[in-house]
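For reference, the structure is listed below as structure tokens.
Of the protein chains in this complex, one is absent; all others appear in place.
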Amino acid sequence: MTQFVQQVVAGLGDGAIYASLALALVLIYRATHVINFAQGEMGMFSTYIAWSLITNHGWSFWPAFFFTILVSFLGGAAIQQTVIRPLSRAGELTIVMATIALLVILNGLASWIWKPDEKLLLSPFPTGTWSVGDVQVPQQSVFNLLVVLVCVVLLWAFFRFTKMGLALRSSAVNPTASRLLGVRVTWMLAIGWGFAAALSAVAGMLAAPAQFVFSPNFMQVVIIYAFAAAVLGGIESPVGAVVGGLALGVTINLLGTYLPGQITPDMRLPVALAILLAVLIFRPAGLLGRAVVRRV
Amino acid sequence: MTLNRGFLVPAGLALAGALVIVLLPFWLEDTNEYRFAFVAAFFIAALGLQILTGYAGQISLGHSGFMLIGAYVTTILSVDHGWNDLATIPLAGLVSAVAGFLFGFPALRLRGVYLALATFAIPIALIALAKKYEGLTGGGGGKSLTRVLTGHEAYMTTWPIAGVMFVLAWLILRGRLGRAFRTIRESEIAAVSVGVNLTLTKTLAFGISAGFAGIGGSLYAITIGFVNPDTFLIALSILLLVGVIVGGLGSLVGVIFGALFIEYVPLYAPEILDWVQRPVGLNLDPKAAGAPAVVYGSILLLVLYVAPNGVAGLLRSAIRILRRRLYTSTGTGPPGQVVPKRREA
Partner (left out) sequence: MPLLELTDVHARYGPVRALHGVSLRVDEGEIVALLGANGAGKTTTLRAISGMVAREGGVVFDGKPLPRSPEGAARLGITHVPEGRGILAELTVRENLQMGAYLRRDRKGVAADLEQAYQELPWLAERSDQQAGTLSGGEQQMLALERALMSRPRLLLLDEPSLGLAPLIVREFFRLVRELNESRGLTVLVVEQNANVALDVSARAYLIEVGRVALEGESAELREHEGVRKSYLGY
């Protein structure tokens, strides 16, 4: 039982990282109906920026963290304006390919600038455990979960209570009508990409310490889990992305603990994807998604 | 089969290409023949992807997985069971095709983006399985094939098969199935209303394209003489898709340009980088890790902006401009040019 609680908490810590990235994917998908395949690499690039500030310029973690989030927000908006917007009238496949091109470029750029050797990013959180009765609760997992939850709640509040948040939601729901109401929809899209980039940066900066060492490909596993979480939750549902991410983290952790023979570390990912495929066959719109009725 | 004007140009190009391929070995040295054999393997795999994505309109990011299947079928049969490696090729294609069908049935209930994400899973799952069942596959360390080919042998093995596969693809797409694919790409709802069995047709598209990829994988293994799960990472699937786009979506003839792109651009990335940075005065290290990726990612972006129909599209535009010149040079040509057919084999 104590093992169980421990693994659940550890799973929530991992799941928080997937949830953050999954939320980024959902944000962009809701606004532009495009899957940004480069979302993980954007987070990776941001993490390298933070690493560089800490290691090469002597910053401490939290200033680097917040500065990187700011830079990532601006970078995400810039990418939307320069790379994605000119292609907005081309087909969906073209835009998907553009995000794939971004993926390739960002990955190569990170290797080029910072070299592909393994780097260390230390977590700002203690790596020990708390004793709660019999249970040893891993501290880092709890803090990761808290950070992500704070981000999610702040974002939710922004969308729910501010005028710009309302305009962003409006642009996602009906861009044409929003333009007629005076909303500069392309700026809204840029802001959406900015938020997504910021969330990816958070995911990366939490994932790098969790993986002990990191190198340019470190976010590729994370983004696959994030895709699975986003789709599981229903690709347009922010709540679904968060819940899906957390659930996936916990499930994978528990499976790995209780079925170590079957679920070797290499097998974790395929198992996650098999679960995803199974869910999608029975509920094509995801667990929390709304089935889209197609009129024939 | 209609021999209208729209058919002559791509047919002419295909014949010219075939001629080049036949003559090339006399001119190339062994290393380059070797590389060209890889081009043939990628060409076949990319043909498969073209059928699925360019004609039936379904995105797949998993085709490296089907190449993996073909490569391992060939390796296991020839190394562990004494088969002649060439004899394994059809079986490699068949097994991959079956895998494609099997993936297709459940997955094709998913639409668009969900399907693309599901295909992501294919190489991941297969690589993990290959690493797990070491006894069969040699695990992460890989497995060597028994016969090692020279460049020339590889060339002469792979290109005739590539030719056969090209003709096969052309025949498939020319017929009813090809038309069904194209209808699905335009509009699934329209396809259903003209009686196309959506699930069956999409599953067939997956199966056929997986079979092509399997044969490509098999030839790749034969050429390189060694097979290893990490060769078939998603990065390879992406590269295949990039090749198809650069060659021109919907153009069979364009695939050859895609295959050339896939083999040569990563190889020549340092040279390309030098060529670009010299006039601008930059002095970045072109041999650094990651530079090839930046180069081919940038080329892809450039193609998407400037020539979204790929090399095939550029050629088509060039030919259209030439034709217009030929007409109006006589002074009073026909006023409105008929818009040329968008998709030519």
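Which chain is which? They are A and B, in the order written, and residues in each are numbered from 1.
FYI, contacts are C-beta pairs under 8 Å (C-beta built on N, C-alpha and C of every residue); 3 or more make two chains touch, one makes a residue touch a chain.
Every value quoted in this text rests on a predicted model; they were computed, and no experiment measured them.
J.: For the chain that was dropped from the view, give me its touching partners among the shown chains.
T.: A
J.: Per the definition of touch given earlier, which of A:H33, A:R85, A:K115 or A:R179 contacts the omitted chain?
T.: A:R179
J.: In the full complex, which of A:I113, A:L149, A:L166 or A:V279 touches the chain missing from this view?
T.: Only one of A:I113, A:L149, A:L166 or A:V279 touches the chain omitted from view, namely A:L166.
J.: May I ask you to list the residues on subunit A that touch the chain which is not drawn?
T.: Interface residues of subunit A facing the absent chain: 163, 166-167, 169-170, 173-174, 176-184.
The criterion applied here is as follows: only the chains that are shown with their structure count from here on.
J.: For a test of understanding, state which residues of subunit A touch subunit B in their complex under the given definition.
T.: 29, 35, 83, 86-87, 90, 92-94, 96-98, 100-105, 107-113, 115-116, 216, 220, 224, 227-228, 231, 235, 264, 266-267, 269-270, 273-274, 276-277, 280-281, 284, 294, 296
J.: Spell out the part of subunit B that touches subunit A in their complex, as residue ranges.
T.: Its residues touching subunit A are 53, 59, 106-107, 109-114, 116-118, 120-121, 124-125, 128-129, 131-132, 189, 192-193, 234, 238, 241-242, 245, 249, 284, 288-298, 300-301, 304-305, 308.
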